[in-house]
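Step one of this worksheet: look at the structure below.
A single protein chain has been removed from this complex, and every other one stays in its place.
Chain naming follows the written order as A and B, and within any one chain the residues start at number 1.
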Amino acid sequence: MKPIEIVFYVLTGITLLSAITVVTARNPIHSVLALIATFFCLSGHYILMNAQFLAAVNIIVYAGAIMVLFLFTIMFLNLRREDEESKTNLTKMAAVVVGGILMVTMLLVFRAVQLPAVNEGNFDARTGLVEQLGIMLYSDYLLPFELASVLLLVAMVGAVMLGKREAGDRHF
Amino acid sequence: MNASYLPSDYLPVLIQLGLALGFIITTMIVTHSIGPKRKSQKKDDPFECGIPVEGDARTPISIKYFLIAILFVLFDVEVIFLYPWAVNFKGLGVTGFIEMVLFMGLLLAGFYYIIRKGVLKWE
């Protein structure tokens, strides 16, 4: 085996392990920490594919920002063991059905996708670097980029609406 | 300056990670094993300036902190979008600048709305 393959398999092993921990951990905080570890391993995969900018963005946005939000919510929402037990058999069944359908869809998608063959002649190792990515983003994908700002705006308004203060809120 | 930028550039970071982990784990084990250990009911209680412990520490907190966290996520994404633009700033020229002003204008409108709504007001 080539060294890069060893790195790949070790990384994949850790990724799967931490992803399974996310689902199986009893304590939601452990779940979040395992999810952060998973994002780290995914960034490792991005680096192996030389998508360096994506790797950094994955860590900054997902591991550094969204997971902080998750942790805030879980830590400070006062989750207790007693609430854990309130899941009925019906919710469990529904969860299994939804999860199963999602998995089937994913499997079908993966089977339908044809990966384009790599042409080693005009393959550029620098495709995933920030310079190339920027040029693509601000010329070919300009409309999605501008629409992203509308999306962010809507999210902002939504957050403000949902987080409106009510009388009797504690504030410290 | 590095001309190629390949994944192998990141190899030395593994060494740093190993060093840091080794240092932390060793220190933790050493300090745990050589210190004295005396347990008592009062000592194991959370510190509350000597007053008997009242309730649990893990109570719900003000919604403000969640709002700050949500806004942080949104603005973080905006900042990330600025990086590829800044790196290609000279190449993209005036068109790129106008595109970015449009993008930031929409977000600043949202920012203005947030300030007007008093989300960032602390008392």
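The rule is short, and it goes like this: a contact is a pair of C-beta atoms (placed from the backbone, for glycine too) under 8 Å apart; a residue touches a chain by one contact, two chains touch by 3 or more.
Here is the rule we use: contacts and distances are computed from a predicted model.
Between the names "Carbohydrate ABC transporter membrane protein 1 (CUT1 family)", "NADH-quinone oxidoreductase subunit H", "Molybdenum transport system permease" or "YciI family protein", the one given in UniProt for the chain missing from this structure view is "NADH-quinone oxidoreductase subunit H". Considering A:Ile29, A:Val96 or A:Val150, the position touching the chain not shown turns out to be A:Ile29 (whole complex). Those residues of chain B that touch the chain absent from the view are 1-2, 5, 8-13, 15-17, 19-21, 23-25, 27-28, 30-32, 34-38, 43-49, 56-58, 61, 65, 68-69, 72, 75-76, 79-80, 82-83, 86-90, 93-94, 97, 100-101, 104, 108, 111, 115, 120-123.
On the side of chain A, touch with the chain left out of the figure occurs at residues 27, 29, 33, 36, 52-53, 55-57, 59-60, 63-65, 68, 71-72, 75-76, 129-131, 172.
Operating definition for what follows: only the chains that are shown with their structure count from here on.
Averaging C-alpha coordinates per chain places the centre of chain A 16 Å away from that of chain B. Partner chain B is touched in their complex by these residues of chain A: 4, 47-50, 52-53, 57, 60-61, 64-66, 68-69, 72-73, 75-78, 125-126, 129-131, 133-135, 137-138, 142, 145-146, 148-150, 152-153, 155-157, 159-160, 163, 165, 169-172. Those residues of chain B lying in contact with chain A across their complex are 4-7, 10, 58-67, 69-74, 76-78, 80-81, 83-85, 87-88, 91-92, 96, 99, 102-104, 106-107, 109-111, 113-114, 117, 119, 123.
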